[in-house]
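A single protein chain has been omitted; all remaining protein chains appear in their positions.
When the chains are written out, they are named A and B in that same order, and each has its own residue count from 1.
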Amino acid sequence: MYGYSGKILHVDLTTRKTWVESKPEEWYKIYIGGVSMASRLCWENIEVGCDPLSPGNPICIANGMFAGTPVPVGGKYGLASKSPLTGFIGDSLSSSWFTIALKRAGWDGIVIHGASDDWVYVFIDDDRVEFRDASQLLGLGTFQTEETIREELGDDQVRSATIGPAGEKLVRVASVTNDSRQAGRTGHGAVWGSKKLKALSVRGTHGVSVADPDALLQLSYDITQAAQGPHTQKYRILGTMANVLNLNRLGILPTRNYQQGVFEYAELISGEYLHEHYHVKTIACAQCPIACEQMSQVKDGPYAGAMTGIDYEPLYAVGSNCGVKDLRAAIKTIDICDRGGMDAMSTGVTISWAMETFERGIFTKEDFKCAKYPEGFEPNFGNAEAVVTLAEMIRDREGIGDLLAEGSKRASAQVDAERGTETWKWAMHIKGLETPGYDARGLKTFALGLAVGTRGACHNRTAAYDPDIKGEVDRFSVDETRGKLAKSTEEYAAVYDTLPLCKFIRRCFTGKADRAGAWPAIAKLINATTGWDFDYDAVDLIGERAFTIKKAFNIREGWTREDDHLPWRWMHEPMKEGPSAGYVVSEEELEYMKDLYYEAKGWTKDGLIPKEKLIALGMEDVAEEIGV
Amino acid sequence: MPTSTSKYQYITCDPTKCVGCQLCEYICSYVKTGEFNTYRSRIRTVRAEEILITAVACRTCEDAPCVIACPRDALSQDPNTGIIHVDANRCDGCAWCVEACDFGAISINPETKTAEICDMCEDLEDGPQCVKWCPKEALELTTPDRRAQRSRRKLAVEEVLGR
Partner (left out) sequence: MPKVVVEFYGTARQVTGQKEVTIELKEGGTFRDVVRALAARYPKLVGDVIQPGGEELQMPNMFNVNARRVVHDLDTQPQDGDRILLMFVTAGG
């Protein structure tokens, strides 16, 4: 087999035993890699119905076929466990050196079972596995943990995926970090923390062989060149931060916990402003010729010295969404999240829930007592220091941070149970995962894509904002096309997330990002790597299969149609101002669109998957368990 | 800070342009070993601090310390190009050259136990493949003299024209 080793490494933290599982080529042709393979490994290895923070929940890592080759943006991996935020599949992506080291060590995937009694980190040194004491790493931030391990092992080629203090404390919005990139969403850091696993370190010294290296090189070279042109200008120059002003102008920039879609200080937190005042260096993931990470540094004021890569999604969450207009405070908050090992999106949206709860008089100053402010503080929207402090309190589970560390769904449920309030109405999440940086009241196809998403409110898994923003449909209304569009866009995204390739490359194959523009080129890359004979249809099936295995996982964990919901606010409170003023996604619209979507997917009206559908996709064993 | 005294060409990296993508390492290892293994690249990217990224290969020093250090006379320097050639029959992988190199530009192949040094792809028509591939044009085949000329020009433009 080319492009794969055919081997999955199993590591049991309870027994400290390891074993190797061989997978047949047919299995790889169905699950490929990335989020699909990681989710399939999770399907195979989980104790069904387990608590996500119990030993029965495995950590599943899957490389991509392109990791370790010069295929641009192919250095990504999938990470899957049952999410402690949603109770459904938590499938995340991260990128860069770690996955390439894993590939060179000879592993297509890793499954970590059980839980350790003492804090450990696991060192995979090619085919040797070592359980190492992690007590000296406790409390260290993510970047520092990586450096310390490199020093301890005496090789700067050792790459690690780590958790920070937040993961150690089982903060449910905690992430996993490697090479300053995050598998950010769905709370993986808490799963690792529950197993007392501080890091997974890898040294891989072997080469990666592909079926037709000369063809692969030529294809890669051409894509690399195209990636320097207009197709990636936004990512290279301003990074994803260019979205701030665009989305603000369209009236869908989440502002003050989604109470507004226009932020009057948007210019001050824009990509343009960041570039001019705080940008210090542009960085690429390993194997990426685009380079989109905008490293930004605070040079003055109380947060001087804070530095991290700034992307749009973390920024809206801790910026406009908390009413914060000072980029220095936003950079500091994201720095706290990145080093502390937390998802800045879920952290920001949970903080904004707390701010609104305070402004409505349910929380008081008393509730915000902490070591730094013994008398408490008043977290009104726009109070930048409050946002910084709350991020630290969540990371450390200090004071009210202990509540907020549970994420907005659990925090609001707990407050409502204790105080008889209805704060859940402004808890902005779907299935427990906080909403991304687009107000879906002004993007109706996207609203459907988010509602039916298998991992909750994720913009990356459904690309359904695309037809709305590009104007292929009217973004303010609903019609019979939306079910097919939601299916088509989520499966499109899933092809990239499964190979995985970073979606930022999608226009560089032919200049056109649609299936016709990209799939034939991707088929060539797959064939030159593996020696397979994939064509357009085979590439297209990758996405449908990926979504199917994730959905099947959710169904087995108890999913029902009611779980495909939207936050109450988006369904009941019209946008007040801007171009999207007056709109909500009504119950009727949502249910109508869900019907259309399930039908387009070939599922039942209840959203369940017929046996024959699963068998046609090559998933006979899945059909046995959950097919109807 | 060691500096090369070379009159020869070598591959240099502009750290303000380098983004750390490692494509140079992929292409180098493929050209030299037939497989993709950045561990075996003769040019190495370095991320020393969070925002300090560059790449390093042989600087073709004059009176090259690695040649002098070799106890078996396995290393020799081409007087025309400055490229260091390794005689695989003589080299026993003792790594004295590795220690002697101030740039960390030499490594020992773990299987053959011989030293590996950038040869600027001298046998390829289109020259160093890493330079050809670098998507950010951070890598360049140059000499210290040419770099100095460019620095002087840049300084003049900055000081006189203020841009």
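Some observations on this one:
Throughout what follows, a residue touches a chain if its C-beta (ideal position, glycine included) is under 8 Å from a C-beta of that chain, and two chains touch if they have at least 3 such contacts.
All values derive from a computational prediction rather than experimental measurement.
Shown chains touched by the hidden chain across the complete assembly: A. Here the missing chain is touched by one residue of A:Ile8, A:Val122, A:Leu137 or A:Leu238, and it is A:Leu238. Remark: the omitted chain is touched by one listed residue; of A:Arg507, A:Lys550, A:His565 or A:Lys613 this is A:Arg507. Of the options A:Asp91, A:Glu146 or A:Glu313, the residue whose C-beta touches the omitted chain is A:Glu313. Here the missing chain is touched by one residue of A:Asn246, A:Thr421, A:Thr481 or A:Thr604, and it is A:Asn246.
The set of chain A residues touching the chain not shown comprises 230-231, 233-235, 237-243, 245-247, 249-251, 271-272, 311-315, 437-438, 459-460, 463, 465-466, 469-471, 474, 503-504, 507, 511-513, 578-579.
Following the convention adopted for this analysis, only the chains that are shown with their structure count from here on.
Distance from the chain A centre to the chain B centre is 38 Å, each centre being the mean of its Cα atoms.
Interface of chain B with chain A (complex): residues 19-23, 26-27, 29-30, 33-40, 50-51, 53, 110, 133, 135-136.
Residue ranges of chain A in contact with chain B, taken from their complex: 68-70, 97, 100, 104, 143, 157, 180, 204-210, 213, 217, 221, 224-225, 227-228, 280-289, 291, 295, 297, 307.
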